[in-house]
Every structure is written in C-alpha cells, then in structure tokens.
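Dropping a structure here in structure tokens format, bear with me for questions.
Other chains dropped; remaining ones untouched in position.
Labels A, B, C and D are assigned to the chains in the order they are written; within every chain, residues are numbered from 1.
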Amino acid sequence: MKIKILEDRCKGCGLCIEFCPKKILALSDKRNLLGYKIVCWKSPENCNHCGICYLMCPEVVFVEDGEIER
Amino acid sequence: MKDKRILVKGVEAIAFGALEGGCNCYFGYPITPQNEIPELMSVELPKRGGVFLQAESETSAINMVLGASAVGARVMTSSSSPGISLMSEGFSYLIALELPCVIVNVMRGGPGLGGIEASQGDYFQAVKAPGHGDGKFLVFAPYSCDEAYELTAKAFELADKYRNPVMILSDAILGQMKEPLTLKPLKIKRIKKDDWILNGAKDRPARVIKSLFLDSAELAERNRKLKKKYQMMEKEIRYEKIFEGNEDIIVVSFGSMARLCKEAVLNLREKGYPVGFFRPITLYPFPRFTLFKLAEASQRKKRFMVFELNCGQMVEDVASSICGRGDTYSVFYPPSILPFPEDIEKEIKKCLKYSNSPKV
Amino acid sequence: MPEVFKLPKSLKKNIFHYCPGCHHSIVHRLLCEVIDELNLRDRAVGLASIGCACFLYFYIDVDIVEAPHGRSCSVATGMKRARPELVVFTYQGDGDFAAIGLGDSLHAASRGESITALMINNTVYGMTGGQLSPTTVLQQKTTTTPLGRDPKREGFPLKMAEVLSNFEGVAFCARTAVNTPKRVIETKKLLKKAFLAQLENRGFSYLEILSTCPVNWKMDALSATKHVDKLIEIFPLGVFKDTFGGNSEI
Amino acid sequence: MRFEIILSGFGGQGVLFAGNLLALAGMYRGYQVSFLPVYGPEMRGGTCHCTVVISDKDIASPLVKEPGYLIILNLPSFLKFIPRLKKGGVALVNEDLVKRDEIENYEELTHHKRVIYVPFSSLAEEAGAPLALNLCALGAFNGLLKLFSEDVFVRALKEMLGKSKAHLFEANFRAYLKGIEAINKV
C-alpha cells in the first residue's frame, strides 16, 4: 500500500509529525493554495503503516493511493 | 343533518379543524386561554397514531415543530401571546428553512403578562414581524367556530403548498366561547413532500435544509425567493364585505371584534344608515387592493373606521392600502375593555355626524 | 484497529473550514466511519448546530438540518417522534449544548428521547471568537473574561457528562478526547456505542468529546492538542452511564 | 326571538356547567346558541359567571350588555349583575344565599326588574343532590320560559355528564324537576 499525501488539504498543523512513531514526517517550505506550509516525508521508506498519521490528521490528508482526490 | 353538529369552544373547533386537516403531530406548552387545544390533542392524536408531546417550553415546542416538519409531518403548535414571543426565533428559522407548519395564537392582552381576556394586540407581530429578518406568515383570522374549523384545516394544505408556516390568529372570545360547530368533512389536499423532506439518504443524494448563506448573492437570492412566495400567497386572500358602493362609512375589523362590529353594522343598515362592513380574513397577505378599490368605488370620499381590540394596529394597514383615497379612523379598545355592539353603533353614529377630518 | 487511510464513504471531499489543529474534523471523520460501519446513511438525519461546526453538511453526506442555536435536542426530538425509524444525531458545541441549550438538552435527556447527542467541548465559543463558555475552566482567559474565569463571578465549569449520568432517561453517557491516537480509537468505539443505544431504543445517548480551539486558546495546534491533557484533569474521561454494562466490547 | 342570560355564582356552584347545559339544550332544540364562560385564574375564588344567548337568528356577538335574564346563585353575583339586568328583565335568585335585608339600596337596584327568589340550595338538598343547585336553577328557568321539552333537556344533560358522570344523572335530574316544581308555585 502506498500512502498518499493530499497536499491541498494540509494545514501544516504538525499533529502527524508529532505523533508519527517513526518521526519520518516534516513540514516542507512549500505552500498550498490555502497558504499553509505542507507536510512532507523525510524518509518514507521507514514508514510502518501504523496509521497514526491518518488517525491524528484533522484534515484527512493521508490516504491510500487510489482513494479519490477532490 | 348528516354532518354532526356539536357545541364547542373556538379553540376546540381549531383542534378539530387541525385533525381534519391531517395534523399528525402536536407539540406545545400550556398557556391560558388555549389549553383545550393541547388537552384535546393529547386525547385524539395518540388514538389516530399521531404524536402528542408537551414540550418543556414554547421555545422547545417550536423547535420540535421544526424537526417534525423537516421529516414530513403535518405539525402544529398553539400558544398565546407571551408564548408566541418565545417562539420568534423559531418562527424565523421555519420561514427561512421553508418548513410548513401551523401555529395558533389565541391572543391575550399584553404587553407582558397582561391579562387573559380578549385582545388583538399581536396583530403587528403576526403580520409584520413574526421573527427577525424579512419573514412572513400566511395569517388567517377566523371569527366563528365553523370558520376556525375550516381555516385551520385549510392551513395545513396551504402550509405544505407554500412550504411556509401558516398562523391562525384568534382571541380569547372566539377561543373560549362555545357555539355550534358543524363537523363536516373537508377536501384538504395532501401535498407530496418526498422531494424535499429528510428521511434518510436512501438511493438519493443527501439533503440539506439550512438558512445560513454566507455568500451574499445566495442569501439575497433566498430572500427574493421568499418575497416572491409571499406575492404568490396573494391568491389566498379572503375577506368578507357588506357593501353596495354608496356607503359613507366602512367599518373594518377582524376576528371576534368583527362579530361585534358586524352586529352593529347590520343593525344600523336595517335602520337605513349608510354603513358598510369589511372583514379581512387573511391578515397577511392583507386585502390591500380590495380595500383600495372600495375606497375608489364612488366619487364620495369614504371614511374607514377600523375597530380593534388593541391600541391601533391594523388601522395602519388600512391607511396605507387606501393611499389617501379615503379617511381612516382608528377606534381602539385596549385589551380587556370590550365594547358591546351597542357601543359600536354609537361610535359609528358619532362618526356619521361629524365632519370629514382624517385621523390616523 | 480501524480501517485507516480510507476516506469514509459518507465523508464529503470538501476541505474543512476549521483552523489548523482544530479537532472538530477528527470527530467528523470518526462519525463518518461509524455511520459507514453501522450502515446508517440510509436512515440517518443529522443536526447541524450553531457553532464552528454549523457547516456539518459540507462534510458529512447524510440528510442534515440546521437547528437554531441550542435547540438541536428539541429539533431532534421532533424528528424522532415523528419518524421513529430514523437515526437522529446532534452535533453540538459546548456553548450550544450546555449554555443556551441546557434546558433543551436536559429535558430531552430526562424524557429519554431515543437520540444521540454529541457535544464537542472546546471550553470556549469558537465560532464567535473565543468567549466564555459554561465549560471554560477556572482561570482560563477568554475574550469576555479578560482576567480569567473567576468562580466568584462566572461560577464553575459545568460537567455535562456527570450531570447527565444522574438522569433516568439517559441510556449511555461518556466523555472522551481525540488528542492521542489511542483516544481517537477509543472515541470511535464510544461513538458506536452511542449510536447502538439509539438503535436499540434504550433512551438518550450522549458523548462528550474534549476538543481544541488553538486560535482562541492562543496556542499553536500542537500545544493545544497537548493542552487537552490538562482539561482531562478537570473533565475526566470515562463512561459515566452505560446500560450495555460496564465493560462491553463493541 | 332572542334570550340573553347571565348565570353567576361561586366557583364551586356549577355555574359554567349549567350555562353550557343550557346552551346545549338550546342547540338540540334547534336554536342558534352561544356560551361564553369566564376562564383562567379568574375562575379561582370569587364569583364565576357565564353568558348564554339563545336565538332563532345568527348570533353575531356572544357578549351581552344588558341581559334579559339572570340566574344568580350567591350574593356577590347579585350585586355585580343586577345593575346590568334589562329593565323588565327577570332574575332568578338563590334565596338561600342572597338575603334581601343584607343588601343596601335594594329597591333602587331592582327597580323595574322582576326578582324571583327560589331557595336553590335547600331545594337541591331536598332532592338529595346538594351540589346540584345549578340544575335546580335551570329547572326554574325552563319552568318559567319553557324553551325546550324534557326530552331535549335529558339528552343535553346526559351528553354533558358523559360516561364518567352518568351515575349523577338521576340526582341532577331530580334537582332540575325540583326547580320546575318550585317555579310553578311562584
């Protein structure tokens, strides 16, 4: 399974970054259309698919690749 | 005598009318002088598989009405002046959400707690500002038990037709007096609501019933739509008139007060006085145009005497309807001082005598 | 373990209007998951209450009606009484449920209305800019208690779950939070129970969810999320009443 | 033909019941009728009254300024309504509770008015129905005016009592007959 980041939705709140047990997420310098700096992978290869980022993200940014994007 | 004739209070006639109109849900809170409505409904509705629930306040009652209406019930509430005030916010939402329902106000004398005798003090509230914003009710003012029965039944049909609340504006005389009522079956249309009610998004997109429009254009659009609806409602205008064209004075009055006035006018006409009678049955939309025509009916400038059980309210609508084509006189009886028909006759005769100075 | 990385079916794809780090939308997602899992979409009706979540209908794909501020439990009562086959839930803020709506909420509970009420407790009025709420904690600064809530002046925080647990009409009553992954999972379980109570016609079911309001708490998203732990000291989490029996597993 | 009656007494004296019954009997007889009670907190304590109109024409106003008839069950009612009785009108008065000599300016009050005293309370007790003094008064009234037949009255009374109070019919009817009897003697 590949996790996709729906960048449009991210508000850069940092919750996923904080709670990811692998500490593999970070804020990038890139801004989305809403003006927020968005989340990005530091080392996706270390992801254990625990789902915590999905659980904690208030914006439903992390989805399985293939889920319909808006 | 195939239709049953029973002796009932006006408020009971309203309740029977509601049942005839297909009412299947009632939510309300006790208040004099209309307690017979919930009391009767608490017996009758459960028998017919309907819902009766006494709410903990008028505010919650009107919001239960809102909920029941949104899922498609023919629903009603009833109250009296202070309780009606507590429903204002709910009224405004019902109008905005375009939810049909029937609301009965058996007015009592205000302001404040006031008294429980007959009054028409809530005319303005009913026709001008049932709540905040520009919303309007269709307002019926029956003046007899038979009419209360018929108009209440009809109210359910019209509420559904226009997706707008309809108010029955009554008062304690009509409400509390008993007179014979003919319980005849009426042809009240059932109107299909499957296209808008909330009943679970099964095999269709989910529906939203809302009044919040943060987009200016959308909000304006909604308001224009409502305004158009009110104009459409003019089709429902009803009134009673006794008028041949040459009367000098036209007595205008509604509800119970109109009973008293009518007796006075009929007496005077019998004695040959040139006095006509006009009774708006729909208070909103107001029969403006008919009144205007009446004012223009002959060359002679007419006097419109507006009799009300308040400090003078409907008189403003009469004045603005006739647009200066006649003179308007306000004869008002603050809540609780009831005139007898004899007193009214006297007032009319006085006016016949004196000159034509306008008094509004 | 819930099914993660799947957009719940009944979640609409609109981007939430909430501020960064606001937990409202976590609850939205969980609600959608539960609606999907219990197969409720066909017969659910939701109440969008006045508060930051008044746009509920932009996100949750079930029939929804807007209720006047504080009246959701009364509106829900009207719906459920008129059509008992519907599954009716309210989504209310602490101001909506416990301030202006206290009478409506408690009476519906006392009557044992078979509805599910959710209260998202962020201890302030989010929508209107951070004023005092009945659940504001002592000393907390809000825009209408510039010196902090003083019990002498503004009284004590109202603990709705505790109050409700004493009402006979209440079938299920709990408080939870979504500020850690574990609590998110727990919250979903409790949400499900709250709906099951309704499906089994047991009476009024209530779930209070401690939430954040970073903007009005004047905190960043992360601190706000952590701060919920402080709130839990005042508003303890737990199941306060449960007609399913204390330890039932869903 | 138009009869305008005000009935008045204490709260517990069954004034509203009697007025309602009177109107109902009138309706069964085929007349137009109206019945206007007082209601609400006013009912609690003090006097209680109602207005009945029976007519062969439509009744526009249920209000009556100067009734042609009064049915008076206690003293306060007497004092309140006698002044409104039409000249030449008739008042049926409960002799047990309204004592002529307790009333100042009695003559003035009753000038040109016919006051008929009947001891409604005692008669009702005699009939074994002390609470039915209202029925007794109705008996006297109909005995005087003969507005409706016994059949019609019985039908109306039974309707008013309903199932839950059907057992009271006999006692009430006896009191009614007592009233007729008494008025016939006057």
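Going forward, a residue touches a chain if its C-beta (ideal position, glycine included) is under 8 Å from a C-beta of that chain, and two chains touch if they have at least 3 such contacts.
These numbers were taken from a predicted model, which means no experiment stands behind them.
Enquirer: Just one copy per chain kind is placed; express the composition of the whole complex as a label formula, please.
Expert: Whole-complex stoichiometry, label by label: A x2, B x2, C x2, D x2.
We adopt the following convention: only the chains that are shown with their structure count from here on.
Enquirer: Between chain A and chain D, what distance separates the C-alpha centroids? Give it in angstrom.
Expert: 87
Enquirer: Between chain B and chain D, what distance separates the C-alpha centroids? Give it in angstrom.
Expert: 35
Enquirer: Multi-chain contacts only, two chains or more: what residues does chain A have there?
Expert: none
Enquirer: Could you say which residues in chain B touch two or more other chains, in rising order?
Expert: Residues of chain B touching two or more partner chains: there are none.
Enquirer: In their complex, what parts of chain D are in touch with chain B?
Expert: 20, 23-24, 27, 32-37, 39-42, 59-65
Enquirer: Looking at the complex, which residues from chain B come into contact with chain C?
Expert: It is residues 24-25, 27, 51, 53, 55-57, 59-61, 63-73, 75, 89-90, 93, 97, 198-202, 205-212 of chain B that touch chain C.
Enquirer: Report the residues of chain A in contact with chain C in the complex, numbered from low to high.
Expert: On the chain A side, the touching residues are 1, 3, 8-9, 11-15, 18-19, 34, 36, 51-52, 54-60, 62-64, 67-70.
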